[in-house]
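Scroll down for the structure; my scribbles are underneath it.
And now, chain A:
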Amino acid sequence: MHESVVTTWMMTAGAWQAKTWAELASDALSQNIWLTVAYIAGGLIGSMTAVTILGLALIYAERKIAGHFQCRLGPMRVGPHGIFQTLADVVKLLMKEDIIPDRADKAMHLLAPFLAMGATMLVIAVIPYSPLLQLVDLNIGVLYVTAISGFGVMGILLGGWSSNNKWSLLGAMRSGAQIISYEVSATLALMVVVLFAGTLSLRGIVESQMDGWWIWRAHGVGIVAFIIYLIASTAEINRTPFDIPEGESELTGGFHTEYSGMRFSFFFLAEFLNMFVVGAMAATLFLGGWMPFHLGGWEGFNNVMGLIPPIVWFYGKVFFIIFVIMWFRWTFPRLRVDQLMRLEWKVLLPIGFVNLLAASVLVLTNLYFFPGN
Partner candidate 1 sequence: MGAVDFSKVRLEQRTLAGVKIPVAVVPRIKKQSYLEKILIALKGLMKGMRLTFGYLIHPSRIVTQQYPENRATLKFPERYRANLKLIYDENGYHLCGGCKMCEKACPNASIKVLNRKGPVTGKLELDRYIWRMDSCTFCNLCVMACPSDALQMTHQFENAVYDRRLLIYNLNRYAGPPAEAMAKLDEEARKQAMEPRDVYGGPVPLNGEPLPNIPPIVIAGEEKAASETPPSTEGPAA
Partner candidate 2 sequence: MDSAALVEGIIRKHPGAQLREGSDTPAVKVSAEVLVSVLESLRDDPEFGFDMLFDHTAIDWMEQGRFELIYRLFSTEQGHSAMVAADVPRDNPVAPTVSGLWRSALGLEREVYDLLGVLYDGHPDLRRVFLEDDWKGHPLRKDYQDDYMLERP
């Protein structure tokens, strides 16, 4: 994930057409199978390391941001300004006893956190971090991401069901209903961009935004789709104001009530990585992915923007989205389960459909900015 500075600068010097690592890998496959195996193994290890670092960073960020939203300081003890606090917590969680409730469905109870985590890991593989860095470029990238992130609910459902606890079960059922509902809206919002870009490949979508990001190129349709996606995906990843599956004050923790130690930390990490995935998808589809911010006609400005490495652009956009999601969490109260459904089926879904319809009209009539490209 973290390329050397040299590579980054090579790319910014106009090497966007260079082959990605994924393409190199598929080339290599035809030549040597061991290269491919090495590639897969390297990718796995690389993304696991990246995911761990990312998770720790995000947890730390959330605690600090939450603290400052609430007139607090956040963690201050471990390390300067508490930067090693998350690390200390990880050590603590790893050393804690892993309790499996009596009469729980053991196999499923053990499996659930890994399912939740695994689904997220799979999505990480297809996200284009920069022109060069993308593990796999699937030609059905958007479809793959929606499908796999829907798979994550299996972990929550299994975890809640197998815990043999009524609160967990309630949380899991809520989560199931919630994710199934909100996936519809999220996908509808993504479809808008797919219509404009004319491709399902994430790399293709990023490249289609060379002249402008889809959030503003489409006469308002883009921004509506973006807002719908943001709300729906916040719900999909169970963040406040849609955190009813955990519902701390109602369900005492929801689906992960009975989890402790490392397995709990997996659920915890999965939540934060899901947030990253949502941020990455929103950035890729609506905010131009690793594309720098360009304004038509402002050559000097564009050149300066182009000097910033693409990976910085990508992460900047992702962290902005993540910040907004955290901002939601530390401002809003929680919805009730039926209000949640009402919001989806009575507000988001109709607006999403109308928006998709409007988008298709715009696409057919070429009535958006820079349709030629």
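Basis for inclusion: all candidates are chains of the complex that A comes from, given by their letters.
Quick note on the criterion: a residue touches a chain if its C-beta (ideal position, glycine included) is under 8 Å from a C-beta of that chain, and two chains touch if they have at least 3 such contacts; residues count from 1.
Just so it is clear, the model here is predicted, and its values are computed rather than measured.
*Asks:* Since the rest of 1 or 2 are in the complex but keep clear of chain A, which one touches it?
*Replies:* So the candidate in touch with chain A would be 1.
*Asks:* Note which residues of chain A are touching candidate 1 in the complex, please.
*Replies:* 65, 68-73, 76, 327-328, 330-332, 347
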